[in-house]
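Excluded from the complex is one protein chain; the other protein chains are retained at their positions.
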Amino acid sequence: MATRAQAAPAPWPRLGLGTRRALWAYAFLLVPLAFFLAIRLAPAASSLYISLHEWNIISPDKPFVGLRNFQTLLADPRFARAAANTVRYVAVGIPTQIVLGLLLAMALRRVTRLRGLFRALYFMPFVTPVVAAAWVWQWMYSEQFGPLNSILVALGLPTLQFLRSPGQALYAITAMVVWQYLGFQIVIFLAGLEAIPRVYYEAAEVDGASGWRLFRHVTIPLLNPTLVFSIVYSTIVYLQLFTQVLNMTFQDQGGPLASTLTLVLYVYQLGFQRFRMGEAAAATAVLFAVILAITLLQMKVLSKPVEY
Amino acid sequence: MAPRTRIDPTTALIYAVLTAGTVVVAFPFVWMLSSALKPPMEIFDLRFLPQQPTLDNVRVVLTRTQFPRWFWNSFVVATVTTLSVAFFDSLVGYALAKLRFWGREIIFVTILATLMIPTEMLVIPWYILSSSQGWINTYWGIMFPGLITAFGIFLVRQFMSGVPDELLDAGRIDGVSEFGLYWRIALPQIKPAMAALCIFTFLGNWNAFLWPMIVIQSANMRTLPVGIALFSGEAGSLWHLIMASSALAVVPVLLVFAVLQRQIIEGIVLTGLKN
Partner (left out) sequence: MKHVLALLAAVGLLLGVASVGATQPQVTITYWQYFFESKVRLIDQLIPQFQAQNPGIRVVHENFPYDTYNQKVASAVPAGQGPDVINLFYGWVPLYVDSGYLQPLPTDAFPTQELEREFVPMLRNSRFDGRYWALPTAVRSLAMFYNDDLLARAGVARAPVTWDEFLAAAERTTVRDAAGRIQVEGFGIAPGGQDHHLIREVLFRQWGAAPYSPDGRRVTYATPQGAEALKWYTDLITRHKVGAIDFFPGANGYRNAFMAGRAAMIFDGSFAIGAIRGGTRAKWGVAPLPRRSVGGEASNFGSYWVHGLTVRATGPKRDAAIKFLKFLVSPEVQRVWLERVGELPASRSLVNDARLANDAVFGPFIQGLSYSRATFFVDETAQRQVLMDAVNEVVVNNKSPMQALQEAAAREQKILDDFWTKRAKKQ
């Protein structure tokens, strides 16, 4: 139809390509951003607000106390312990998880027989409910009955106290956490390794590279987005470690003697068991600031645009 | 027909290490299964295998508790949330990785920042919100905080950044809409990441405890973790039932994993678009 060719002039002024795409981007982002605003950011802001008040559940008077909650926190030795412990969990757990995860993912790609079975078995820990896993691990660590100490005894070595020792407990729990997240890490790396097109390996091999050089110059750089994700996300998770510690030390949470206490467990006890919401909110604000700082730093240092 | 290759020493070593590793890795899981089959008096017998294996614990869990109901509730919540996450997270991840617009980095960091607030501190505002909206004790109430996750957005963004721009440009030239570029071209390229995202989202929701515990009021809305928590009480924990129900709870997750994990390997093969 002839009228088609003279299609009515577009009601909008002709928008540039870039602008149009940007508008599409905003359209895609609209609902999610509104969601985050309502569900995550607004509550976080109210939490910050609460941290500046003495907020004990529904006491009608919630006096503004400025930074007093923060001062109370700094004066509490348990808070300092929780902070120090949390850093230790991250420092020990993240490298172990990343390295082991990568090695195992690469190994799993090489096997051809029983592929699915191996993957399923390595994924088991991640799927095991924490309550059950913690119970089994506590038995494994038992000084009197656990297989680990039985092996030590059989070798004529002295027993280790593991969860009963303030010096060892944190590392004992870290082992359990790494064990649990290993499956997660492996799956992420498997996906990341699969995403590297064979072409690059073939090209490099043509150039005579192999083994370690292949790994260093092809795999690692192309795995960068996955590595960044893994390190950043895992750090955020470890900085908020809670469930595993709670279940592994249920009778003496964060113990013995606050040696396994994490910041979130501290917040949980403060807010939910002792009803001191103002202080709990203050501790959360501190934690948030720390995580934000670390994450931004990591993103800056680690992210490398992939050069093809 | 190529001659059957002999296994080279490196591969043999890898198999050996992996097998040894599975013993360590799967051991606690197997102990859980073994305990699930032990009668209550045997749970603390400290022997690995049950002397008198019994399916009684499983029977009690399935018939004398509301386990089936908990299972169904968890299934609904986990499935719906996974579908929602798969869609919204990938859409946002795509936009953040592949579209240029003002405020892109700030928005990304803001979304990332939502990961840094522990759920424990959000449950009370969520509860206040749910109570004012009448969402208490409903499926929607249990699900809403997890329908869009920063975790997924972050993951997808990273993988989307590896999708060649040329593919998208080619699509634009072909007249594909912006949404179509995402849905028909970019998304299929990151199947492995999407499979991973689905597995983790399903699992995370399947095992979620704190928020469901708080928003659920009546017995028939309980999800699996909340139900299993009932086996622990002031007079101790019924470990044989906890193990049995935990073992049963794992089954669907393993199924989801079994189905999706092939995607992680075979995803690339199907698209064949790698240049």
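Note that the chains take the letters A and B in the order they are written out, and that residue 1 is the start of every chain.
Just so we're on the same page, contacts are C-beta pairs under 8 Å (C-beta built on N, C-alpha and C of every residue); 3 or more make two chains touch, one makes a residue touch a chain.
Fair warning: this is a prediction, and the values are worked out from it, not measured in the lab.
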As a test of the contact rule: which chains in view would the missing one touch? A, B
Which listed residue, A:Arg20, A:Arg110, A:Arg216 or A:Arg274, touches the chain dropped from view? A:Arg274
Which listed residue, B:Ile106, B:Ile173 or B:Ala235, touches the chain dropped from view? B:Ala235
Who touches the missing chain here, A:Tyr26, A:Tyr171, A:Phe215 or A:Phe250? A:Phe250
Applying the definition given at the start, please give the residues of chain A touching the unseen chain. 56-61, 135, 138-139, 141-145, 149, 153, 159, 163-166, 250-252, 255-258, 268-269, 271-275, 277
Identify the residues of chain B touching the omitted chain, counting contacts across the whole complex. 40-41, 44-45, 123-124, 127-128, 130-132, 136, 210, 213-214, 217-219, 226, 229-230, 232-237, 239
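We take it that only the chains that are shown with their structure count from here on.
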Computed distance of Cα centres, chain B from chain A, in Å: 14
Per the touch rule, the chain A residues reaching chain B in their complex are 18, 20-22, 24-26, 28-29, 31-33, 35-36, 38-44, 46-47, 104, 107-108, 110-111, 115-116, 118-133, 135-137, 139-140, 145, 179, 182, 184, 187-188, 190-192, 194-195, 197-199, 222, 225-226, 228-229, 232-233, 236, 239-240, 242-243, 264, 267-268, 271-272, 277, 280-281, 284, 287-288, 291-292, 295-296, 306
For a test of understanding, state which residues of chain B touch chain A in their complex under the given definition. 11, 14-15, 17-18, 21-22, 24-29, 31-32, 46, 88, 91-92, 94-95, 99-102, 104, 107, 109-118, 120-122, 124-126, 129, 144-145, 147-148, 150-151, 153-155, 158-159, 161-162, 178-179, 182, 190, 192-193, 195-196, 199-200, 203, 207, 209, 225, 228-229, 232, 239, 242-243, 246-247, 249-250, 253-254, 257-258, 261-262, 264-265, 267-268, 274-275
